[in-house]
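Removed from the display is one protein chain of the complex; every other protein chain stays in position.
Then we have subunit A:
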Amino acid sequence: MSDILSRRTVMKGAGATLGAAAFAHAMAPLTEWSKDLTVDEFLQKHYKELTRDEMARILVHLKAEAKQKYGRDVDIKDLPPQEGVSFGYALNLSVCIGCRRCAEACHQENNHDRSTGNSYIRVLEMQQGSLDLEHGNANYDHPVPAEGKYYLPVQCHQCDNAPCVKVCPVQATWKEPDGIVVVDYNWCIGCRYCEAACPYHARRFNWTKPEIPPEELNPDQGYLSNRVRPQGVVEKCTFCLHRTRAGRLPACLEACPTGARVFGNLLDPKSPIRWVLENKRVFVLKEELGTRPRFFYFFDK
């Protein structure tokens, strides 16, 4: 009896050892992954809880990392929102010709993964006489503007009642005082609930590590905006806050050849965006959802 018992025990021991070895083998690919994960990174606090010193150290670290990976000096800033500034954006659908230069500029400016051609802007080719997105087409491939069509560029609307912010289980995404909705790339757990919640297809997930040739890297970077994102987190348009918080205009606006885009401070009565809001009949997309966008459209004629 005791013989059988002990044989059993030995067998179980052997089984357990074998199982453990097989498990270790199965999980082997993780060694590569864990090499990239430092303790500091793992324990890093939420953006809003970081002290100035901690942020300074993180920025130094990120710059060193970029230097090592791309062999280039990049400047990563953490610009705060400015007092008395609240951003708004408007787009003139009468003059937009659907050339997609804004989308291309976004791709360059924001250090998007080259192979996927990612951009925060999608331009829909719309049927004249219809505002129904169902008749839109984002994959048009012919000379523009085409007969009987108009063009509707869509990017993050920086909603004041943003569904994406509401649903995030860990507050990794929030609205800044100047109206911009940002993501803490070091806090996001990558559940993509926000991507499901956004009604404007404004969010992107990093399905893999973004790859950019060193010479194409945009070295003017923001911590909350266009620094090269880690794999496995969500990102979105930030109205180029690394530019706009420094008094410059968004890259998409500068690239637009027709002047369809108008950007500015909603709190400044003399800003061009205020002029548009006061003098044009503007509308927002999917107003019925109650998202209260800060991105407005209008027609001239």
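As a working rule, a contact is a pair of C-beta atoms (placed from the backbone, for glycine too) under 8 Å apart; a residue touches a chain by one contact, two chains touch by 3 or more; residues count from 1.
Definition applied: contacts and distances are computed from a predicted model.
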item: Name of the absent chain as recorded in UniProt (options "Polysulfide reductase", "Xanthine dehydrogenase family protein molybdopterin-binding subunit", "ABC-type sugar transport system, ATPase component" or "Tryptophan synthase alpha chain"); value: "Polysulfide reductase"
item: Given A:Ala90, A:Ala105 or A:Leu124, the one touching the chain that is not displayed; value: A:Leu124
item: Contact partner of the left-out chain, one of A:Trp33, A:Phe283 or A:Phe299; value: A:Trp33
item: Of A:Lys209, A:Arg248 or A:Arg292, the one touching the omitted chain in the full complex; value: A:Lys209
item: Residues of subunit A (touch criterion as defined above) contacting the omitted chain; value: 8, 12, 19, 22-23, 25-30, 32-33, 37, 42, 46, 122, 124, 132-134, 136, 138-139, 154, 163, 166-172, 187-193, 195-201, 203-209, 231-234, 286, 289-291
